[in-house]
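So that we are looking at the same thing, I have put the structure below in structure tokens.
Only one protein chain is missing; all other protein chains are in place.
So, subunit A:
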Amino acid sequence: MKSDGKYYRSYIEFPQPELCSKLLDSFAESASNFTVCSIKYARPIRLCEKCVDHYAQFHAIYENLTDTVVNGTSCLALFISQDRLNAIQEFHDNLMTIWDKGNCNDCFDWTADGPEIKNSTLEFNKMFSNTMNCITSNMNPFSNNTKEICNKCMGFYIRLDDYYKSLSKDSIGVDSICMDIVDSMNTTRSIWSKNLHCCDIRKTPELIFLTCTVIVAILPLLFYITVRYCRPIRDLPNVLKESRFKQSILRSVQGRIN
């Protein structure tokens, strides 16, 4: 036991520059705050909106680590790529991956003072809460008739949907819109079509369409039958008479007999 203690003490005897150690401590704290926040707001996703301050701090300290130079080496260089574990870098990257995967930056305008929520995000949030309010206030827990809700909230819903589609170029927005918004929209859509069955009006008989397909499908058959029985009578190709040794000998023999 004693020798173990000595061993560890001897390790401590090589201190890092003080400035860097302090920075590292604050980095650890910001990372833990950010992590706690991300997990808390993972479902339903409010991660971007709620954790943006933690993220900003986390990011800033990391930058600070890079920029602070002591004795010609940056602090970061003292901590990363020194060993196989490379824990600091790994934690940083993981946290960044989650943030980037969610396209969280897209929710905010990045000014010099820090993140500010975009107007479009605010607008969306307003419409979203309008729609949800409409649905919840009209919900009647005792009846299954959802027609009423559909009719009443249709306007809100459609405005929300259109606004969402306008946010991204391909109108799916998976890779460009911030995840908070995508998730809100997905939830709304799911409630709207799966729970309330408001989309069933899409199913219509489409009789004219079916008639058209039948006509188009019959056309090739008609074509083939017509071609089969109404073609001009052609002369069939002749088989060539081949000229072989045997035949010509026979012929010349016959010629001589005749």
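Details
Methods note: contacts are C-beta pairs under 8 Å (C-beta built on N, C-alpha and C of every residue); 3 or more make two chains touch, one makes a residue touch a chain; residues count from 1.
Basically, contacts and distances are computed from a predicted model.
With the options "Chloride channel protein", "37S ribosomal protein MRP2, mitochondrial", "Prenyltransferase alpha-alpha toroid domain-containing protein" or "Proteasome subunit beta" in hand, the undepicted chain maps to the protein name "Chloride channel protein" (source: UniProt). Touching the chain that is not shown, out of A:F79, A:F128 or A:W192: A:W192 (per the contact rule at the top).
Residues of subunit A that touch the chain left out of view are 161, 172, 174, 182, 185-186, 189-190, 192-194, 199, 201-206, 208-209, 211-213, 216-217, 219-220, 223-224, 227-228, 231, 236-248, 250-252, 254-255.
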